[in-house]
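Just one protein chain is left out here, and the rest sit where they should.
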Amino acid sequence: MSLIEFRGIDHSFGARPVLQSIDIEVEESEFVCIVGPSGCGKTTLLRLLAGLLTPAGGEVTLGGKRVTEPPREVAFMFQDYSKALLPWRTASGNVSLALEASGYPRAQRPARIHELLEKVGLAGHAENYPAQLSGGMQQRLQIARCLAQEPEVLLMDEPFGALDAMTRQALQDEMLRLVESTRTTALFVTHDLEEAIYLGDRVVALYPNPGRVAQVFDVTLPRPRNQLTTRESPEFLRLRRAIFDFVREGET
Amino acid sequence: MTPLARSFWYAGSIAVTALVVVLWQAIADHGGIPPVFLPGPDRSWDALVAGLQGGDLARLTGATIERMVYGWILASLFGIALGALIGSSRLAREYIAPTLELVRPVPVSAFMPIVIAFIGLTGDMVLIVIAIGSIWPVLLATVHGVSAVEPRLVEVSRSLRLTRLATLWKIALPNAQPDILAGMRLGLTVSLILAVIGEMLTSEDGLGSYILLAGRTFHSADLFAGVILLGAIGLVSNLALQAIEHRMLRWTRR
Partner (left out) sequence: MSKLAKGILFPVLFLLAWEIVMRATRMQSDSLAPPSEIAAAFWRAALDGTLAQRTYETLRAALTGLAVGGGLAVVMSIALGLVPAFARLMRFSIEALRPVPSVALIPVAILVLGFGYAMEISLIAFSAFWPVLIYGHAAIVNIEPQLLEVSRVLRLGAFGRVTKIVLPAALPRYFVGFRLSAAVSLIIAVTVEIAANPMGVGHELMVASQSLHPDLMFAMVLWIGLVGWSLNAALLFAQRRLFGPAGAGVAAR
């Protein structure tokens, strides 16, 4: 039994079918990327696992148990980070929210917040409000808050889509380091094929309208990944070609 | 514009006001209007100082301010609590909020005769009317602010598994802060008005009854002194709230 299982998932928004017969399994500590064009339901898949939606058909299980409400072990990173942070709380305050929600002992919170902010490189901005932070910093703050939940599973919905290329690459590497050090299972949704291959152990490509699993690609590139060498390796280029062709076929 | 230039212009505007006061004095002295209708700034100032130092003005001002503040605090507490309840429940919003909209166009002063009919012309009456009247801006603002939470934040609270109460306290209410503070500022203006009218109607000790009596007995200098004090109360209270609002809403600015 895998840690996460999507079994025969069907879902629609009103009359519009969004997902059809999705079967995916994710093992513990795996980094799985989900790619596909708009309309393939990749965000919906993530939200089903996060317990924010209930599937119309089929079931999602986590650790063998069906997901019916947001599971404690799952942390969700939203794409529009500025809207997912509390603007009236400082960076510390935002991280604290997760600790308050999980009932972390009050006396130990300041130390833990400092530790987490340091991990994402925001220790110097603890007293700043989100409005005073750049896009990249805000997203890192969201990462910190997710880590504060000490999740077994980290769900990320195109988290770096709205950032510039340099910030994106820096955050990609940071994300890999953090996930590896905590051995967290990660599901990463993106429409950037190269990002998916760079980050993942496996890449799930979906057809659109409605979303169906097209193919699952194994990424056997060595870890730790490197922005320069990994992206130039022949295996990387081969995968990129294969997935690109697949996705383009699906669009026709 | 440089800060220096800005200060110059501000000083200039104060000078303009001073000019108006001088004009006022000139008209009072030579304009042919009986002093009983238009006391000069000199007499008004004297009345103000005399009243504050030796007379009752200090005490009466305190009474009015006390009434205004107590009523406002009461109204704000109830308004926020009720507004949070109504705003956070979809059921309440659909069934109860429209009734609030129905009551809104009624002028707050119209509540006064009703409460007088119930309680009579006492000091308590004034406080209750102030509370009832000032609650509306705060209540409506809170309902609006609490119900208009960014949907993404609602999802955040769900994925963090916050309880309903925690969501209300940590997310909905802070989100409504700007609206609530604006509503409270409006509420304070209303409380001052209702305090004055209440004192006029009930003859309870306060600036309202003071100026009414001064007018009736043709003590126009005292009347003007009282009006100046009331204007000062309005100005200071508004500035104080604005300063507090400015500090509390730091997070809205870059």
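Going by the order they are written in, the chains are A and B; count residues from 1 in each one.
Basically, a contact is a pair of C-beta atoms (placed from the backbone, for glycine too) under 8 Å apart; a residue touches a chain by one contact, two chains touch by 3 or more.
These numbers were taken from a predicted model, which means no experiment stands behind them.
Engineer: Touch partners of the unshown chain, restricted to the chains that are shown, please.
Structural biologist: In the entire complex, chains touched by the missing one are B.
Engineer: May I ask you to list the residues on chain B that touch the chain which is not drawn?
Structural biologist: Counting only chain B, the missing chain is touched by 9-10, 12-14, 16-17, 20, 36-37, 94-99, 102-103, 105-110, 112-114, 116-118, 189, 192-193, 196-197, 200-201, 207-208, 211-212, 214-216, 218, 220, 223-224, 226-227, 230-231, 234-235, 238.
One rule holds for everything that comes next: only the chains that are shown with their structure count from here on.
Engineer: Show me the residue ranges of chain A that touch chain B in the complex, using the header's touch definition.
Structural biologist: Within the complex, chain A contacts chain B at residues 50-52, 69-70, 72, 74-76, 78, 80, 83-84, 86-89, 97-98, 100-102, 129-132, 149.
Engineer: Please name which positions on chain B make contact with chain A in the complex.
Structural biologist: Checking each residue of chain B against chain A gives 150, 152-153, 155-156, 158-162, 166, 170-171, 174-175, 177, 250-254.
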